[in-house]
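The structure appears right after this line, and notes come after that.
One protein chain is absent from this view; the other protein chains keep their places.
Naming follows writing order (A, B and C), and every chain is counted from residue 1.
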Amino acid sequence: MNLKTETSGGSVIVFVKEERLDAHNSGDLKTEMNRLFEGGSINLIIDLKEVRFIDSSGLGVLVSGFKNASTRHGTIKLSAMQTQVKSMFELTRLHRVFDIYATVDDALES
Amino acid sequence: MNLKTETSGGSVIVFVKEERLDAHNSGDLKTEMNRLFEGGSINLIIDLKEVRFIDSSGLGVLVSGFKNASTRHGTIKLSAMQTQVKSMFELTRLHRVFDIYATVDDALES
Amino acid sequence: MKNDIVLEITIPNQTCYLSLVGKIGESMAKELDRYDGDREELASRINTVLTEALVNAIKHANVTDPTKEILVRINISGKELAIRVFDNGQGFDLNRVPDPCFDSDILNENGRGLFIIRSLMDSVVYKKANGGNVLEMKKSLR
Partner (left out) sequence: MKNDIVLEITIPNQTCYLSLVGKIGESMAKELDRYDGDREELASRINTVLTEALVNAIKHANVTDPTKEILVRINISGKELAIRVFDNGQGFDLNRVPDPCFDSDILNENGRGLFIIRSLMDSVVYKKANGGNVLEMKKSLR
């Protein structure tokens, strides 16, 4: 999976550079988030700008990140969701769980 | 089929506003060209800017227009071919038969 | 049989083929002249439903055995779309799968697949077929 990681202030931004975040590749995102958490980063921004499609496995991996961050008293923010992705969050009511921002910059400034 | 026709100087420009020019819809282009020829227009420019795909039936209809124009001592020019379309002309060597231009304006000025 | 379209896809039992099937389903939907609704939205729905059903067949039925195969059949008959995903597993009871959206389990990592499928299609049935099982998902194209 193509992921790009950047540090900005107290946050680590993970750019998911894939068109799909699904059962095939979302395990890689989980591994990367776990690596960051274990390295002491507890405030993550997951940028979904390039993700056109997410399935329930992709959602599950983000939920796992949310729980991991909460346990460590950190935060996980999501940015730049496309239409299908946003509608999957709404359908599963996960849009009430996550802090969702229009852009990475909005997430950083919040 | 979605065709838009414009007159400019002594030429009629037919804009083919379809993604495909194939056995399903190319008959409509033939009918339109014949209508124009019979109405006395003998210099046609066929703009293929929106056409991403052409098949042998589409090529055949353009050949029919070429012959019709020649018989009437007119001209037929083609403009704005995309990659697949251009390669079909090259494969069938029809690029040697037609006058091909990068844009409608180039065709008009020639 | 007039005007019916049938699409059958057989893929190895591997998640790397999810996007292949999803994309094929999407392009089919985008070309469906007979559907007057939003075809982009239908395409995205079909992509989602195919992906969820395939993942279940791969993970729960065929237990990630990469030598197995999965068959997907899409029928468009008049104004009805039917998607069938076949598996050779032990089967399960669709009616016993709980709704994942109650507040108590909103933070579960799994258990959203069938809920999503049911939300996006008109009817969903899981039954025996061809010596195995089939998840049959239908949607009206009106």
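One rule holds for everything that comes next: a residue touches a chain if its C-beta (ideal position, glycine included) is under 8 Å from a C-beta of that chain, and two chains touch if they have at least 3 such contacts.
The model shown is predicted, which means the values in this text are computed figures rather than measured ones.
Novice: Which shown chains does the chain we cannot see touch?
Specialist: Among the chains that are shown, those touched by the missing chain are B, C.
Novice: Check the options C:L7, C:L94 or C:L141 and report the residue that touches the missing chain.
Specialist: C:L7
Novice: Which is it among C:E26, C:E52, C:D87 or C:E136 that touches the chain not included here?
Specialist: The missing chain is touched by C:E26.
Novice: Would you write out the residues of subunit C that touch the absent chain, in ascending order?
Specialist: With respect to the unshown chain, the touching residues of subunit C are 1-12, 16-17, 19-20, 23-24, 26-28, 30-33, 66-67, 69.
Novice: I need the residue numbers on subunit B that touch the omitted chain, in ascending order.
Specialist: 19-20, 22-24, 53, 55-57, 59-61, 63-64, 66-67, 83-84, 88, 91-94, 96-97
As a convention for this text, only the chains that are shown with their structure count from here on.
Novice: At what distance in angstrom does the C-alpha mean of subunit B lie from that of subunit A?
Specialist: Centre separation, subunit A to subunit B: 50 Å.
Novice: Using CA atom averages as chain centres, what separation in Å is found between subunit A and subunit C?
Specialist: Roughly 26 Å separates the two chain centres.
Novice: From the mean C-alpha coordinate of subunit B to that of subunit C, what's the distance rounded to whole Å?
Specialist: 43
Novice: Please set out, as single numbers or ranges, the residues of subunit C touching at least two other chains.
Specialist: none
Novice: Can you list the residues of subunit B that touch 2 or more other chains?
Specialist: Touching at least two other chains: none.
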